[in-house]
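Please see the structure below; I have some questions.
Left out: one protein chain. Kept in place: all the others.
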Amino acid sequence: MAGAIDMSRVSWPDVAEALERGVIAVLAVGAVEQHGAHLPLTTDADLAHGVARRIADGLGALLLPPVAYGDAWNNEAFPGTLSISPETLRAVLEDIGRGLIRMNVEALVLVNGHFGNREPIALAARTLTGQGLPVLHLDYPRLEALAVQICESEPAGSGFYHADEVETAMMLALRPQAVDMSRAAAEYPEFPVTFGHEPMQLREFNTTGVFGDPRPATAGKGEALIAGIVEASLQLVEAFRLRHKGHEVTDGNAQ
Amino acid sequence: MAGAIDMSRVSWPDVAEALERGVIAVLAVGAVEQHGAHLPLTTDADLAHGVARRIADGLGALLLPPVAYGDAWNNEAFPGTLSISPETLRAVLEDIGRGLIRMNVEALVLVNGHFGNREPIALAARTLTGQGLPVLHLDYPRLEALAVQICESEPAGSGFYHADEVETAMMLALRPQAVDMSRAAAEYPEFPVTFGHEPMQLREFNTTGVFGDPRPATAGKGEALIAGIVEASLQLVEAFRLRHKGHEVTDGNAQ
Amino acid sequence: MAGAIDMSRVSWPDVAEALERGVIAVLAVGAVEQHGAHLPLTTDADLAHGVARRIADGLGALLLPPVAYGDAWNNEAFPGTLSISPETLRAVLEDIGRGLIRMNVEALVLVNGHFGNREPIALAARTLTGQGLPVLHLDYPRLEALAVQICESEPAGSGFYHADEVETAMMLALRPQAVDMSRAAAEYPEFPVTFGHEPMQLREFNTTGVFGDPRPATAGKGEALIAGIVEASLQLVEAFRLRHKGHEVTDGNAQ
Amino acid sequence: MAGAIDMSRVSWPDVAEALERGVIAVLAVGAVEQHGAHLPLTTDADLAHGVARRIADGLGALLLPPVAYGDAWNNEAFPGTLSISPETLRAVLEDIGRGLIRMNVEALVLVNGHFGNREPIALAARTLTGQGLPVLHLDYPRLEALAVQICESEPAGSGFYHADEVETAMMLALRPQAVDMSRAAAEYPEFPVTFGHEPMQLREFNTTGVFGDPRPATAGKGEALIAGIVEASLQLVEAFRLRHKGHEVTDGNAQ
Amino acid sequence: MAGAIDMSRVSWPDVAEALERGVIAVLAVGAVEQHGAHLPLTTDADLAHGVARRIADGLGALLLPPVAYGDAWNNEAFPGTLSISPETLRAVLEDIGRGLIRMNVEALVLVNGHFGNREPIALAARTLTGQGLPVLHLDYPRLEALAVQICESEPAGSGFYHADEVETAMMLALRPQAVDMSRAAAEYPEFPVTFGHEPMQLREFNTTGVFGDPRPATAGKGEALIAGIVEASLQLVEAFRLRHKGHEVTDGNAQ
Partner (left out) sequence: MAGAIDMSRVSWPDVAEALERGVIAVLAVGAVEQHGAHLPLTTDADLAHGVARRIADGLGALLLPPVAYGDAWNNEAFPGTLSISPETLRAVLEDIGRGLIRMNVEALVLVNGHFGNREPIALAARTLTGQGLPVLHLDYPRLEALAVQICESEPAGSGFYHADEVETAMMLALRPQAVDMSRAAAEYPEFPVTFGHEPMQLREFNTTGVFGDPRPATAGKGEALIAGIVEASLQLVEAFRLRHKGHEVTDGNAQ
């Protein structure tokens, strides 16, 4: 297997060659968002692109430059968070997707690193699928099981990983130089009863920006988490490819 | 307690009087979507409005006419489903919300009866909250626990209730004349591995439109489900009111 | 004749069957708008859906759930009016229309119950006709002649029927339980000279929300009005069908 | 009285001076649309601007350059018609209006020469009025009575004047060099039963583009028509000014 | 050669005839913008339409009514400037272009008279070319060389001609009655260092609205400038026609 065709390294004739063979594209979607005092603001983009790179490596796929900004509305009360609206994010993804359709890429795998991006990604996928580009969107598959198995600390909420052991460990594996463990501190905030039922800034009930306990994080745990996520992702890509083999994908009527 | 102020029954001087006392508005959001052979296409709107009415009864709130159409894209391959786009749904809710702001309604409670509406509702809530109208959005709170406790059949997927015992029971409680139990049949489809990871018509892997087994449904179970949902909803509204008492709600920085 | 196929009663296999035979859809468009002290805020939606149901009965057509909200901008100064913008209304209608095109419905008949909806409806019709769905939009045809013949009171303005004898009679025929004749009172406001030439809230020159005299209204008159409107509507539908028989309808060049 | 301040003749210091005194703006909205074989495609813009100029003369108002293009969709099947969408027209008017607000113009009078522009104009007026600019929109007031009184021929439809004696006479008064009476011919088409109830190209039932009989038109009749329209317009402007004297105009609640 | 087919003079059968032979359309785009004390606010539209007319004469082309309003944002601090947004301008041009496509016009030549319109014009051209209408957009080609050769005064900035000798001379040639040379005065403002690098009203550093010295302008120089521009324009149109002869123009891949 040839490894990722990284668009930050290769030139257009390299892409042209890959397209002739037939190739999938992999695109990370991140966010610029507070991640406590010990992690950089680009954590979500860094993690998503790191995972995307390994998926692209596994597939010999085109690795696109990441979309660094996402919809991080509920962290905007923390300075440093820079959000784009869900419509803008969707437009970015649909524009990129149309470029991939023009190039005759076979399919697009979106690797999402941020909860707030899920819906714009799903809607962009719907549009692009309707235009003939099959899109698989991944949110760190199997992470919940892996976290239980690999991590020592409890998450602050079910399936809620933010600047905690999970994300810190993954950053230690991918960009250790950007992590300052000396500033890592735990916070287990009490969620308001109406959390999830009304728009709410996380800062209303959280002081540090950390949800959980990042302190037990290690690069080794991060490697294990990433390996598990990538393995689960590649299995999903495999199923996705089988589903689309020989199928025409049509708008609003996939059967 | 006076019961709901139902806008399909009252006139503008009645609304004016309620506004002078201070009043909350309750709005159901449904969908026009296939629900198997035994339930009508308006099931989601019927259920949401039925639940909304009881919540409004409990609150002495303004009960708005329901928004009958929602985003039911993944059921469009079944004839009869009529979907509006998530942007259109969001625009409808934001327009209505702006009317409520002009009237000086104290807050809006959205009662959603359809999964596909969640994100447009959350985004409309974000916009309206930023414009000064606190919005609480409810998706049948406590339903999962209630279903386990009250229903006999298993759901087709975790938290996935569609034309099954849950929805059928609720319809039997609210609009029995629109249910034809003689056509009720069970279907437990096998979900594709990539379900939830790519845009997909449910009809690709489901024949009848039913997910689960509607046959054990009874009006009594429906009543019990609705009562539990309404109770949980009223508790959330209570918490929501406490949170906003004496608070200015501002855009992007709720604290 | 089989009567309407009411989507609030039937299920998707019923719709599928009707589509195989070939079927027209009928959709009411209303408004949530003040109608004096004696009529509910949903009057326009109630009347339009009542008329739409009878037209659908006459045609054996699909009766869609009504679009309850419309553009009632010039009644917004009365509490209780809840308006959506003309763009939003148009988007709702175009989205629904696209769903009908996907289903292969033969044509769409729009039954409008509110003056402010006329232009968004006409524009949506233009769009949908260009996409292949013939659309007929009706505004209570023949009403002016019928009102002269059946009603005792004068309208407040030529062709201007709002919470008056006409609308009250029709509500008495369709939803008598929602009418409170004890609160019915007449008002013949003086229209400003620039009325119709500049944006203006009706409340600027009207106190009760009534335009005309609702007191002579009876259910019998309402029945007669509705029967006349429905007869005129069915004649228009017949002419509309003949016009489109064997014709390709194309964008911008209908000939 | 000094006559119109015609922006195609004056410079910015002239406008600045007028603004210091307080001034109204007058803007014609036309269309580029077929008008039979004897009238040019710019007829509607020519007539509206001619009338606007006389209104501005009467008011000592700023005469803006006309908006030449309008929404002439139903004449698009005739070559030469060039339409802009209603949204585009509305945007043009709202942009211009915002410029007038920035300049502190006291009010805007819109002189419309084309039926299809009515609704975009009304909506732009609504927006601008809400932003603090009173807008009066005129559609040749009193024309129907004047036509009966001055013209010999019957209109092809009630209130329907297109390339007929009315418009031809007005063009003979304003731009005789652009009229070719040798090509003037009458046509009284039969309107389809569903005319006005469905989108329809006029060319479907009209051959020449003329509706009525332009042959009896003379410049004298045109002068009389224009004089009557201008007189009626100035009376409406007077009423409009009185209404707004000392009033704050606010959004959605003009009282 | 037959001269321009001027849509303000001809009727639809004339256009139909030209279309049968095959014809190009020419459209001027101007602005309503301050041009010092000696030139009218419509200068840019007047000049562009004057040049467009001569180009259309040279080509026997359809001369469309000019688009009078453009994006003159940076002159809005001078009263009299009335700007439309770049999106609105682009929409106007795309709507008109779609009309030309429907008519089967062979190509569109846009004659721009105002710097701020360049980008909206280029984007509209991109859209329309992708839809099958070749578009050539001209900004007074060869003007810089002609100005050096014909004019006596220096421009206020390189390639910057505004209310100066160039524009004044062209107006004297095209609309002398709208020029008041007695008010012509020179101004050579000092441009801020960050001019062109940040949004900036020209009035911040300019008092009269003139950039340069209009006083040496004469009609003869204006004629010479226009003749040179028209000659250069016709050469570009010739090259443009050769390029598109026998070519299919497609989106995103023009050859």
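Chains here go by letter, A, B, C, D and E, matching the order in which they are written, and residues are numbered from 1 within each.
Everything that follows uses one rule, which is that contacts are C-beta pairs under 8 Å (C-beta built on N, C-alpha and C of every residue); 3 or more make two chains touch, one makes a residue touch a chain.
For clarity, every value in this text was computed on a predicted model and none was experimentally measured.
Peer 1: Indicate each shown chain that the hidden chain touches within the full complex.
Peer 2: A, E
Peer 1: Looking at E:Glu76, E:Glu94, E:Asp164 or E:Asp213, which makes contact with the chain not pictured?
Peer 2: Residue touching the chain left out of view: E:Glu76.
Peer 1: If the hidden chain were put back, which of E:Ile84, E:Leu136, E:Cys151 or E:Ala184 would touch it?
Peer 2: E:Leu136
Peer 1: Among A:Val10, A:Ala186 or A:Ala219, which one touches the chain that has been omitted from the display?
Peer 2: Spelled out, the listed residue whose C-beta touches the missing chain is A:Val10.
Peer 1: Among A:Met103, A:Val193, A:Ala219 or A:Ala232, which residue is in contact with the omitted chain in the full complex?
Peer 2: In the full complex, the listed residue that touches the missing chain is A:Met103.
Peer 1: In terms of residues, what is the contact footprint of the unshown chain on subunit E?
Peer 2: 73, 76-77, 86-87, 119, 122-123, 125-126, 129-130, 134-138, 141, 192-194, 197-201, 203-204, 235-236, 239-240, 243, 252-255
Peer 1: Provide the residue numbers of subunit A that touch the chain removed from this figure.
Peer 2: 7-16, 19, 32, 34-42, 45-46, 64-69, 76, 78-85, 87-88, 91-92, 95-96, 99-100, 102-103, 178, 180, 183, 209
To be clear about the criterion, only the chains that are shown with their structure count from here on.
Peer 1: State the smallest step count from subunit D to subunit E, taking one step as a move to a touching chain.
Peer 2: The fewest steps needed to get from subunit D to subunit E is 1.
Peer 1: Which whole number of Å gives the spacing of the CA centres of subunit C and subunit E?
Peer 2: Chain centres of subunit C and subunit E, defined by C-alpha means, are spaced 48 Å apart.
Peer 1: Can you list the subunit A residues in contact with two or more other chains?
Peer 2: Correct list: 252-253.
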